[in-house]
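Before we start, here is the structure in question, set down as structure tokens.
Here the complex is missing a single protein chain, while all its other protein chains stay put.
Just so it is clear, A, B and C label the chains in written order, and each chain counts residues from 1 on its own.
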Amino acid sequence: MNVEFVKTTCPYCGTGCGLVLQVRDGRVVGNYPDRDHPVSKGSLCIKGWSAHEFIHHPERLTAPLLRKGETFHPIPWDEAIDLVVERLGRTAETHGGDAIGGLCSAKCTNEENYLFQKLIRAGFQTNNVEHCARLCHGPTVAGMSQALGSGAMTNSIKDFGGAECILIMGSNAAETFPIVMGEIYRARDRGARLMVVDPRATEVAKNSHIHLQIRSGTDIPLICGMMRHILDHSLEDRAFIAARTQGFETLNEYLGGWTVERAAKECDLDGDRIREAAETYATATEAFVVFCMGITQHACGTANVLAICDLALLCGHVGKEYSGVCPLRGQCNVQGACDMGGLPDVYPGYQRVSEPRIKKKFEHAWGRELSDRPGLTVTEAIGSGGGDIRSVYIMGENPVMSDPNRNKTIAFLKQLDFLVVQDIFPTETTQFAHLLLPGACFAEKTGTFTNTERRIQLLRKAVDSPGEARDDFTILCMIGKAMGLDFDYRHPSEVMDEVASLTPLYGGVHFHRLSPGGLQWPCPADDHPGTPFLHKENFTRGKGLFVVPEYTPPVESPDQDYPYIFITGRMFCHYHTGTMTRRSPSLSRETDKPFVEINPVDAARIGIRTGDAVRVSTRRDAIVTTARITERVSGGSIFAAFHFFEAPADALTIDALDPVSKIPEFKVCAANLRKEKSDGVS
Amino acid sequence: MASKRKAICILCRCYGEISDVIDLDSLKDMLTDHPSVSSVEILDCLCLEAVEGLSEKIRQSGTGKALIAACSPIARGDSILRGLEQRGLNPADLELVDIREGCAWIHKDYSKGATGKAWDLINMGLASLVRREGSEDATTLVRHEVMVVGAGPAGLAAAASLGQLGIKVHLVERSKRPGGMLNLISRVAPDETSPGEKLAPYLKEVEENAGITYYPLARIASAEGTVGNFAIRLQVDGTEHMIHAGAVIIATGAQALLPQGLYRYKELEGVLSAIELERHLKAGPVKARRIVFIQCVAARDQARPYCAAICCPVSLKNAMGLRKGNPEAEVYILHRDIICPGSTLEQYYRRTMAEGIRFIRFEEQNPPVIEGTDHVQAVRVYDAATGIMRELDADMVVLSTPLSARRDTHGLARMLGLTRDHLGFFEVQPLMHPVETTVPGIFICGSARWPVLAGRAITQGEAAAMKAFCLVSGQEIAALGLSQFRGEKFAIARVDREACTGCGNCVHICPYEACTLEPVNGASKSRVDPMHCTGCGTCVAVCPNGSIQLPEQDAQVIGEMLMQSFS
Amino acid sequence: MGNRISHGVEGHRQGERRAPKVIVFACRWCALIGADGAGKKRVQLPLDFRVIPVECAARVEPDSIIRAFSYGIEGVGVLGCHLGGCRYHNANHRAIKRLDLLKKLLATVGIDSGRLLTSFGTGHEYHQFAGILKDFFQELRGLPPLDEWARAATIDAIKV
Partner (left out) sequence: MTILEQARQIARQSLEQGRAQGVLGLREAEGGVSPHLFEDPSDIDSLVVEPKWLLAKLATGILKGLPADYRLAVLCRGCDERAIVELIKRNQIDGEKIHVIGLACTKEQARACLCTRPYPSEVAVGDVVEGVDPFQDERARTFLEGDQRERMIRWATELRRCVKCYGCRNSCPICVCVPCKLEDDLWVGRGEIPADLISFHLIRAFHLCDTCVACGACQDACPENIPLMLLQISMRASLVEKYGYEAGTDRERRSPLLSDLTKEPSPGCEVPGWMDSLGDSA
């Protein structure tokens, strides 16, 4: 018998915790926290602890599957590869490269994402490369790069511990980033003030000193009100503003139109709470703003992010070890997928496709002609109802579950000429595919993830993939070679070396430098130690830029037909579309039932008790789910987690987009609620 | 998994005793749409209903499960349940909820509150009823034989009376002669008969009754099996015997202490222990003129904080014996208290005083002192009554020590799973079970349990014989029938082999050694012996993951009851 | 499940805070007989207690006691036979040891160990049972309500 312990990185959220997989005779039999990991320090959340449970699940895809009518049939790899090349090629010939779309994956490694976008860009002269970052931190990337020059979390997770004040906006970190939350509690233990902005009374809110329970989508009024108050009492950091920022005047003017009272009215809060919050944040010597989907998933997402940057710049709370603006990135490698150019407008390292100099560099490196037209975002592509996009290659994504207005998404997928999906399990999306390619899960591959604090960490292969399944690196190389691209890499490390040579951010990143502990980018050179926090002397863009955050209220607001505000989000024991967590026994044991949170007052009015079946409907669609009566949601709003295919919350969500980042407004739409006669679910 | 069938609810008005306080009609309304209720009925007085009618009603209700909300089990409830059982309803399908003693009568002035409470109580009852399962009973065939260990007065009496009842008896004795302790003593207290006459009738029975086999010089090599069928391997000087018995009677007796190192014993001539005196008396008249008895030697002290309760009568008897041998003899009994309970012994005590035996009470903290160089000359004692120090000339001092537990019985205890108290005596079922050990089918009598005089030992022997007879005279024994207690019981613990981690908590805590660990492909799993389990549930409370349960009231039931307790 | 009735409030004088809820695990060999006796003698008792009959005090899982507290039940009683009087060969000795330790744990986390009433051989007679119960309610009324436990778990508490 052979027992091994393999250190690797957790495949769930962006915290990037360290796992030690216990392997026996080629099977992962256990999973323990890594005691000397820089981020997780021997802890894990419930998902991390059960990260190994789905690896050997019987439903894993184990061979390429070709659709014949309604069913799928296994075919050999070479056939599958030829088919992909042939079909995509045909589309490109007949409709041009821009008729090809590719979704890479925040669940795949940097190397795989790099190869994927290289495949699409070099292979078909199109920039239609996208992934789910669009749906979480699109606005963050857009907003923060505009204001600060970089879209990433400015600091390291450990820095939270040193702050005096932490303002958490639209993040239920206790459920979604438990390990980060631990660091925030550490700060609280040392006397830091916690302030939480959230329409729901989440655990984070309950454990904070100030909970600003705003009306959904009124973050900008709140922040403007705070900034107004800060200026009125001249609590702003004049020196910082003078030395390191520009555009203060325009903002100042704009804020003239704002008063705490007006803000209070918009958010329906008590003005004094806003004042208290403003003073607490401004007077702290070291302060963080931590934010997440509650900020970004709005039609005004980018403006929200800009407002946050303004607030931070105004008080000089950025560019220091214990101060900063910290988006918590959702997926284990969503940061990396963005870094690797999994976006329609940039090459790896956020180098604009529209910039001729950059284009040249990559054309030279890849030996192919490239397109300078930014590609379509996934939301635009689907929103357009298709037509321009004829064939799609999806690697490890499940848009049917994750994208808004599900019916539209399905319609889009159905009208495609060719859809190839590469995944480890059958998903709601794979059922619309023409071809399925069996990929490898985190325990079966070598590569790197970049976590939310820009830490590039190694993934170490522990076991072989089941059956014919191949790790996505190999699959991409097979396709690339078949298309005649220079894809003969022997090992993912060679890909990372290529990345290093082309992107300054990763300039000094090589596998041999990554253990233990990994490296935090920017790491421009081989002798560069990495960067724990950004914008120290200068902002990446030089000076910090104040941008006016134009306030636009939510697209849909409650009316008599749809009297409730419908909020979507996550819960502690499941992850995103549930492809992995719903197949993990201990997580399913915890909850395997969709639910909707309803405030006791509303519940009493409609006569609903916990456990009752209820029908939630919006202008898009309706779902039947189980009621959970709780004061976590305030009267007039209801909340549903989007992990459950039985009652997909995203059948209901609205596909109104943020003009800049094209993120949909997942967090607010109008919904109706009624008791379902039969105990439909239970 | 417990079946979730619905139950019929029968509510009793008790001629207003209940319904005047509790609003039964509104309870009925609410129960009607209760998920686990099939139908509801209100009766004026349950106990006047013919039980046949009732049982029919329950059968017709279809489910066979019934919840009866009426008076307490101790009032009429239990008897109603028994009645229904006798008419073939499964006790596990019946639940009695006490809403009279338990509710109406104790909350007279709070009608609304009482009704609410009744609702909760009924819900708790339903929760337990719909989940409850019954223990499956186990039965075993009975051998109509009994093994009696020890042929002292108790053992002989037991063997004899079983023999007379026609039961095959194996009488096992470690020494050659039967008689045990009585072989060592001169006469039997308090009636002063000779051991011979005392034992004669029993010895006769044992010798003449063909059904009784006597095994002298026997050792028990091993003992296995449970009530109804024990298998015992005997070593009878050298040769091996295999015997089987439906029940076992322990009559191994106790042993005399020697007062080693006390009162200059073995150091001075004329200082001897009670048991030695017995030997002398047995041999014939004892030529001593001044004899001093010292009581409570090595008894009622730190090391042995008990009173053997027979040393006093024995010393009185020996004093009289000495007087017989030599009417001139002066006999003093130095005691801490004379313990002679019961009218017979008290009479005897008075007789000895009348005979001129002298009694002097001393205190534990200043015991008598023996004087003399090589032969005892006198005893100095502080007379607690008069407060003066007395010096008694003595040519013989008798140290009367208590009986103590045999030290060679731990093997036997281990083999049979018997428990012994910290003094080494075998333990019995507390309270109304004087001759029953903690192991079903094993009974005990005589001084093995606690020091007794021969007469008492004989009575106990006969009592144990009767108990054993009741057990082995039947054809088979049902595990459920073994409960020595009145009323129904939560029968037999059940182990979920899947979940059991084999931690052994149940094995170590079970007061009846009913749980054992046995290997099941590589892991060890707990197993419950239905013949030993009394359904007390002690194991349930220490099982870390609830894999051992009482089917009649498992964790689910308790949990549900808690959930329902306050609606 | 089922309908709900509000009750218990009348159980005691106006203005007094709602009576604590009590669960009593009663050994059917003694305390249950005491409870029955109290009924027979029609002794008037506080409303808010529920008796769960058990075969022996030793059968009561500490888990179920803890669970009761987590349901907001403010007092749990475990009433068994007197030492040496256990029908199950000193099974109650084990209960005593175990519950004594449980009290330690409860006390550690600030749940007054008085909330777990363990009493052996004292509830057999009707007046004893009634007495124990009344005293228990008295003691519980003296303690801060248990739901403070949940309430304490908000940030304002950190300030103390």
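Everything below uses one rule, namely that a residue touches a chain if its C-beta (ideal position, glycine included) is under 8 Å from a C-beta of that chain, and two chains touch if they have at least 3 such contacts.
All values reported here derive from a predicted model rather than from experimental measurement.
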**Fill in**
The chain left out of view makes contact with A, B, C
**Asked** Out of B:325, B:424, B:455 or B:474, which is the one that touches the chain we can't see?
**Response** B:424
**Prompt:** Per the definition of touch given earlier, which of B:275, B:491 or B:550 contacts the omitted chain?
**Reply:** B:275
**Asked** Which one touches the absent chain: B:219, B:233 or B:304?
**Response** B:304
**Prompt:** Any idea which of A:504, A:517, A:553 or A:600 touches the chain not displayed?
**Reply:** A:517
**Asked** If the missing chain were put back, which residues of chain B would it touch?
**Response** 174-177, 180-181, 183-184, 255-258, 260-261, 275, 279, 302-305, 404-407, 421-424, 499, 501-505, 508-509, 511, 517, 522-524, 542, 544-546, 555-556, 559
**Contact set of chain A toward the excluded chain (per top definition)** = 1, 3-7, 20, 22, 24, 29-30, 32-37, 40, 42-46, 48-49, 174-175, 178-179, 181-182, 185-186, 189, 203, 206-207, 458, 460, 515-517, 571-573, 586, 589-591, 593, 595
**Fill in**
Contacts from chain C to the absent chain lie at residues 62-63, 66-67, 69-70, 83, 90-91, 93-94, 96-98, 100-102, 104-112, 144, 148-150, 152-155, 157-158, 160
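Throughout what follows, only the chains that are shown with their structure count from here on.
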**Asked** Hey, which chain ends up farthest from chain A, C-alpha centres compared?
**Response** B
**Between chain C and chain B, distance of the C-alpha-averaged centres to the nearest whole Å** = 32
**Prompt:** Residues of chain C touching chain B in their complex?
**Reply:** 1-11, 21, 23, 28-29, 33, 35-36, 38-40, 42-45, 47-48, 50-52, 54-56, 58-64, 67-68, 71, 73, 84-91, 94-95, 98
**Request:** Could you please specify the touching residues of chain B with respect to chain C in the complex?
**Result:** 30, 33-35, 72-75, 98, 100-102, 105-110, 112-117, 119-121, 123-124, 419, 427, 429-431, 438, 485, 487, 489-490, 509, 511-512, 534-538, 540-542, 546, 550, 553, 555, 558-559, 561-563, 565-567
